[in-house]
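Complex shown without one protein chain; remaining protein chains in place.
First chain written, first letter: the chains are A and B, and each begins at residue 1.
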Amino acid sequence: MTAPATGRRRLAGAGAVVRRRLLVAVPVLAATSMGMFALGAASPIDPAQQYAGAAAFTTSEENLAQIRANWGVDDPLPVQYARWIGNLLRGDLGWSTSRHEPVTSVLAARAGWTLLLVGTALALVLVASVLLGTLAAYRRGGWFDRALRSVAYAVQSMPVFWIGLAAIAVFALSLGWLPAGGLTDITATGTDPFDVARHLVLPVTVLAISQAPWFVLFVRDAVAESLRDDHVLAARARGLPGRVVLFGHALRTALLPFLTLVGTHLPELVGGAVLVETVFSLPGLGAVTVEAALGADFPLLAATTLATTVVVLTANLLTDLAYAAADPRVRLDD
Amino acid sequence: MAIRIKPVRVAAVLAAALLAAAGCSSPTASTSGTDNAATLVVATAGEPDTLNPVLNYGVDGASLIFDGLVARDVRNELVPALARELPTVSADGKTVTARLREGVLFHDGSPLTAPDVVFTYQAVLDPAVDSTLRSDLDMLASVTAPDPATVVFTLKYAYAPFLQRLALGIVPAKAFAGQDVNKAAFNRKPVGTGPYRVTSWTPGDRLVLAANEKYWGGEPANSGVVVAFVADDNVRAQRMRAGEFDAAELAPKLASGFESRNGYRVHKVPTADYRGVMLPMGNPVTGDLAIRTALNAAVDRQAMVTGVLGGAGEPAFGPVPPTSPYADPSVAGEPAADTAAATAVLDAAGWKPGPDGIRVKDGRPAAFTLMYPATDSLRKELALAVTADAKKVGITVTPEGLTWDAITPRMKNDALIMGYGTPYDPDFVSYKLFSSAFAGQGFFNPGSYRSAVTDAALQKGRDSADPAARKAAYATFQQQLAADVPWVFLTYLQHTYVLKDTVTGVTPRVEPHEHDVANSVWWNVHTWTKKS
Partner (left out) sequence: MTDLALPARVRRLRRTGSAGTMVAVVVLGGVVAAALLAPVLWPLDQSAVDLSRTRLAPSPEHLAGTDDLGRDVALRSLYGLRVSLLVGAVAALVAAVIGGVVGAVAGSVGGWVDRALMRVVDTVAALPHLLLGIFVVAMLRPGLGAVIASIALTHWLSTARIVRSELLSLRNRPFVDAAIAGGAGRVRVLTRHLLPHVLPRLALATTLMVPHAVWHETALSFLGLGLPPHLASIGNMINDGQRSLLTGAWWASIVPGLLLVTATLALAVLTGRWRDRLDPRVRAELQL
């Protein structure tokens, strides 16, 4: 039971977990990008026509064919994929045909805002769901528990864009407290953090609320369950105060499965962010991804999909590590 | 609370750093306040993909950042811009000579010379450049600069409206030295000769323009323009209502909500932008002239204008807008539906009502599919209105919302809600849309309409230099089209804009189909002022 020894062992285990996760991540990423290109080859969409937009009506077929030839989008699929991989290894993510700029600069300009939105909403959801869920579990069946569950079920059945529109109607239009959309005041020439924060209050809150039911209900169930665990009952029997039993014992036990599930729920959150960005006209990755899908812009689609997958895999790895750190019973190298 | 604010600030700073690294932040990074009184904020849905005229940005002029050799005035008539006077056309119509205005400077201070003009047009013609404009300059054989102030265009054939093609913005040749035009940094941060220079462009958010004090046409009356890109109609309307914009393009129904509000006014701007039903000759039902004529009489254009367009439009009876000097008023019919005339035509042609009310001829029911692009709600509503009107005279129309790639292969046999139009010259769109030479070629004449009279009239219109002869040719064209009904023209749209009352100097002109940063009601924003 010497603390440094266990600590070292655990760290060594962490290294193994990271290695194993990486071994899994590489084939997953390769498969994802290959799947993207395979689907793209089957796509009926003509990227040149999408590129031309309204001008497609006055543009001759040979003009469009020349543009397709310039892009090499009529090349066989393996050729396109090999070219893309080759460029990727050299740090070049390719050229976005729907945005008319390098994929890297699309990501650089937009990924930060999406991460900010998702990250802040996630932090808000985690704090709120742990607090509310634990309180509800403590007084299971009480008025607070019942009210919370009813609200959670109700919110769960509302589409996120509907909540967003309602929030705009109430807080931006009727009350005029917060801006209805955008990232900064329209005449601002820079990105002042407070200005941005004010513009992000509504989108972050809407995203958090729409995702909260799943987390709240889970915490509530898990804490309620662990309140019946032997060691929690024992702690209670020892006469420890309710607060200590609740937060010190029951919550700790319940948090473990919760942590692993945060990772698995992250993709849902990203999907919600796409809709929230659309409703609040935020210049994040959501809108461009939809545009890229419709414009058969594979370099951009592949990049956003890969970036999202990397974020989710990293989050899964982090939850694994956190899980191990929180629960001494879990050995990472098993 | 601390938990919420901290990550926001950290991430915002991080994001700001990212922006700075990407070269997007402005040199004067001050926030709202100070000297904004003279900056105008306009909002639009359409964000350009690029700011390079060679790659289709503001090709018809009024692009705020660039000037063409010629420009258009408030009546859309050509006036000299970078050319000292309107370019001269040789007697055979195949040589066009332009002499450049003296002392014009690009935003970076370098002077405009003839090689810049030559470079611009050669870039459009270069197959390695991804420009869809090449199709519009079919007739251009070569462009040369005999001296630094003269540009000579040599055409493959005489083309009467060629000067209309010279509104294309001129780019500085040296900005592209050794670069791929398709991927040049210029496309995001361009340098032009226009009334405004680009301060920053944040895609998906805004384009910030600052007044060009050295503009050859005189210093702009305001200090700058911010163009906000808000794709969603609703959000744009909400932000207009919150007072964020000085001017915004809004859907007619949303704009009408501002008519009664203090401090706002609504401009309904006439356009050459029409919507109609393309009826393919390859379909046995729509290929029948009786069906086409009956449909033309049965549609209630007035109800569409009031019900679908919220009053912002006018009935359409042909592809030449009533505001054009080439319009032939004799083709205009009744705005309201004439059900009696429609049924009379169908009865006479042998389309007899069956037991379910649907007309039948030779065992064939009067039914066809009407496609519309699924993402276009206006075309969807027009398709549904046509469906309802057709039903009243015993014709079954099945609306089908599809993507363009699904629509394209079916255009030979299925009807389609189409739309386009330009106010500048009747040749521009109509030549390819109605000539038999283009029958069945993609979006050019997809319904394979063929008429020798129409062909001859269209050809005469583009060959003749004499305006009176052109006018006569296009009158023949419009009358033949009205007789053959290859399309049922429904409405001309009006673009609706909401402006704050404090904005002065607004003089709308007839607009084309495409209107975003360029060619909107703010085409002359450099003469606008704002009372504070």
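Operating definition for what follows: a residue touches a chain if its C-beta (ideal position, glycine included) is under 8 Å from a C-beta of that chain, and two chains touch if they have at least 3 such contacts.
Remember, predicted model here, so these are calculated numbers, not experimental data.
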| item | value |
| --- | --- |
| Where the missing chain makes contact, among the chains that are shown | A, B |
| Contact partner of the left-out chain, one of B:Pro80, B:Gly257 or B:Pro365 | B:Gly257 |
| Option from A:Leu88, A:Ala108, A:Val274 or A:Ala322 whose C-beta touches the chain left out | A:Val274 |
| Hidden-chain contact residue, picked from the options A:Pro76, A:Gly91 or A:Gly141 | A:Gly141 |
| Residue touching the undisplayed chain, where the options are B:Ala303, B:Ala332, B:Val360 or B:Ala439 | B:Ala303 |
| Absent-chain interface as seen on subunit B, which is shown | 233-234, 237-238, 241, 251, 253-254, 256-257, 300, 303-304, 306-308, 374-375, 377, 380-381, 383-385, 387-388, 399-403, 405-406 |
| Contact set of subunit A toward the excluded chain (per top definition) | 24, 27-28, 31-32, 36, 39-40, 42-45, 140-141, 146, 153-154, 156-162, 165, 169, 213-214, 217-218, 221-222, 225, 257, 261, 264, 267-268, 270-272, 274-275, 278, 289-290, 293-294, 296, 301, 304-305, 308-309, 312-313, 316 |
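Note that in this section only the chains that are shown with their structure count from here on.
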| item | value |
| --- | --- |
| Whole-Å separation of chain centres (CA-atom averages), subunit A against subunit B | 39 |
| Residue ranges of subunit A in contact with subunit B within the complex | 44-46, 49, 51-61, 63-64, 66-67, 70-71, 95, 98-102, 105-106, 108-110, 112-113, 115-116, 119-120, 123-124, 127, 165, 168, 172-173, 176, 179-193, 195-197, 200, 278-284, 287-288, 294 |
| Residues on subunit B engaged by subunit A in the complex (per definition of touch) | 3-5, 7-9, 11-16, 18-19, 21-22, 24-26, 28-32, 36, 39, 41, 49-50, 55-56, 127-128, 130, 132-136, 138, 182-183, 187-188, 199-200, 202-206, 208, 226, 228, 230-232, 234-235, 238-239, 241-242, 244-245, 403-406, 408, 420, 428-429, 432, 441-444, 513-514 |
